[in-house]
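Missing here is one protein chain; the remaining ones are kept as they sit in the complex.
So that you can tell them apart, the chains are marked A and B in the order they are listed, and the count of residues begins at 1 in each.
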Amino acid sequence: MSPLRREDVAHVAKLARLSLSESELDLFTEQLSQVLEHASDMASLDLEGVVPVAHPFGLINVVREDEVRPCLDRDEVLAMAPDARDGRFAVPRIMGEAP
Amino acid sequence: MKSAAQIAGEVNSGATSAVAELTRSLEAVRARNDELHVFLFVDEEGALAAARRVDDVVARGGSAGPLAGVPIAIKDNMCQRGVPTTCASKILQGWRPPYSATVVEKLLAAGAVPVGKTNLDEFAMGSSTENSAFGPTRNPLDTSRVPGGSSGGSAAAVAADMTPIAIGSDTGGSIRQPAALCGVIGVKPTYGLVSRYGLVAFASSLDQIGPFAKTVTDAATLLEVLAGHDPLDSTSLPEPSPSLVAHVGDGVAGQRVGVVRELIEGADEEVLEAVARAREALEKAGATTVELSIPELRLGLSAYYLIAPAEASSNLARYDGVRYGLRVDGDDVAAMNEATRTAGFGAEVKRRIMLGTYALSAGYYDAYYGQALKVRTQMIGAFARAYREVDLLLGATTPTVAFAFGAKTANPLSMYLSDVFTIPTNLAGEAAISVPFGTGEGGLPVGVQLLGPGRSEARLFAAARVLEIADGRP
Partner (left out) sequence: MTLEHGYEMVVGLEVHTELRTRSKMFCGCPNQFGAEANTNICPVCLGLPGSLPVLNVRAVELAMAIGVALHCTIAPSTFHRKNYFYPDMPKDYQISQYDLPINVGGYLDLPDASRVTIERAHLEEDTGKSTHLGGTGRLQGADRSLVDYNRSGVPLVEIVSGPDIRSSAQARAYAQELRGILIATGASDGRMEEGSMRIDANVSVRQANAALGTRCEIKNLNSLRSLQRAIDYEARRQVEMLEHGEVVRQETRHWDENLGETSTMRTKEEAEDYRYFREPDLVDLIPDQAWQDRVRAGLPAMPAERRRQLRERLNEPTEAQLDAVEVVIDLGLETLVEAAVERGADVTLAISRAANEVAAAIDEVANLTPAAFADTVLMEQHGQLSATQAKTVLGELLANGGDPRAIASQRGFEQLSTDSLEAIVDSLIEAHPDEWSRYREGDEKLAQFFVGQVMKLTRGQADGKAVIAALQQRR
């Protein structure tokens, strides 16, 4: 198990859309390292062949009928938006195409 | 304060009115909320409307339901239409959901009167309510101490006699631990017994909504109202709500109870004593007890602190300033996302999001998250083996009595350790109840924990009732 480095935390913060100050970066690196260190008891176990369980009571095939149900009122929804124009949610420009 | 059962009976019979009961409750809230900071929002208007509706039903000769006129507090991570739902976070400050959680609809249909939304650790991440962005809740029994968390507000509401019942959510112990620290009953139901639709998700495979109450009967009554299949929740168990109240008086004669070493080791002396006395009480009531060791449980903390943050990191991605809640502007949308989340989330939430993101990220998935899922399978198997030998398990709920503010905030890990006895049940998706049993240091309450396999709530309530009587609360 490789130790958690400052760059890892910076990278992960970026992935999670969080910006950290230098001191926060240091603090979080230390704190997260401790948690991962504590988890090394688990990480070092040989659990080859153990299958992760999906639902604790084996529920499968939960589906609903293809029926239309009432929608939300658009005005009510847009009223809670930080910025709405023309019946749409407005955001600062999107740079880059969707992945 | 009157129990919920008493209030419902009196309201339905016309001996009292829902409005009168609400008035009493609101007085109690007003008397101590400033001091204790239990409620983030008191919905006087909505509560009054609900109480009046109940009184109307009764006046026209009908029954208004099993919780008729009973004031109830709701943890502020559950959606109630038109009422502020903040999850104790700045990122949702001012947001009013356009829909209600299934449990809220069920409560209203049962005649309950929601009084307001209670304080919690931000997004349910914490064990003391100190992580609330709007200030902590104080333990009603000793205001220099925490009420526990994350459902600290709901536990305190009941402990302070503001409402006889409350609901919270439990992901790693967030109902049971505050119940123990505040001296009330708290239940984490079987995973899927209670619908999660409308519960703001923290860790989807672990979260469950459950009751707080002062009496076992009230807890059972409330859980009966909350439980049952919900077509809006794919993980909801297929069956309707089980019969629980009828079994509260079943007793424990012939039941086998296992006292689990891993669910008491490391606990304070006074907590160990309480567990020992609880064991005696159960034996006196006709149960046989044995000592058990389930070593797999020791891995619970590690597995939990990878699985829960991983799911949370994904569940909390939606708070991006686009559709609702806080927005801090930026030059482009990504910058806006970042500025919003940085300003809107507290430190513990950020910590867990980063931990979770790391555990899922490329190159680390197998060692951390993947491994934790396997440990979880091990744990389920270990519990199943134990339940072939015994019917119930007994242990401590949490290692200490209520601790002082700031006692565990310096080091996140020390806070995480308060969940060591409660986490395994969440990982296995099974049921558990914390029951107040005696007091410890300074007269502070101690809780003991009874655990059972999935769908064993009736059995748990029966055993809890035995302990309730033994503890002098007949």
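The criterion applied here is as follows: a residue touches a chain if its C-beta (ideal position, glycine included) is under 8 Å from a C-beta of that chain, and two chains touch if they have at least 3 such contacts.
Remember, it's a predicted structure, so these values are computed and weren't measured experimentally.
S.K.: Which candidate, B:Asp170, B:Glu262 or B:Glu311, sits in contact with the chain we can't see?
M.R.: B:Glu311
S.K.: So one chain is hidden, and I want to know which residue out of B:Gly111, B:Gly168, B:Gly198 or B:Pro436 touches that hidden chain in the complete assembly.
M.R.: The single option touching the absent chain is B:Gly198.
S.K.: Write down which of B:Asn337, B:Gln371 or B:Thr422 is the residue touching the left-out chain.
M.R.: Result: among the candidates, B:Asn337 touches the missing chain.
S.K.: Just the residue numbers, please: which parts of subunit B touch the chain that's not shown?
M.R.: Output for subunit B: 78-79, 85, 87, 92, 95, 97-99, 101, 196-201, 203-205, 231-235, 310-311, 313-314, 317-318, 320, 322-324, 331, 333-334, 337, 357, 360-362, 365, 369.
S.K.: Residue-wise, where is subunit A in contact with the chain that is not depicted?
M.R.: So the residues of subunit A touching the unseen chain are 11, 14-15, 17, 52, 54-55, 59-72, 74, 77-78, 83, 85-99.
The rule is simple: only the chains that are shown with their structure count from here on.
S.K.: In whole angstrom, what separates the CA-based centres of subunit A and subunit B?
M.R.: About 23 Å, centre to centre.
S.K.: List the residues on subunit B that touch subunit A in their complex, please.
M.R.: 95-96, 98-99, 190-192, 231, 234-235, 237-238, 298-299, 301-303, 305-306, 313, 317, 320-327, 329-339, 341-342, 345, 350-351, 353-355, 357-358, 361, 367-368, 370-378, 380, 411-413, 416, 428-430, 454
S.K.: Please give the residue numbers of subunit A that touch subunit B in the complex, ascending.
M.R.: My answer: residues 1, 4, 8-9, 12-13, 15-20, 28, 31-32, 34-36, 38-39, 41-43, 45, 47, 50-53, 55-57, 59, 62, 64, 72-73, 76-77, 80-83, 89, 91-95.
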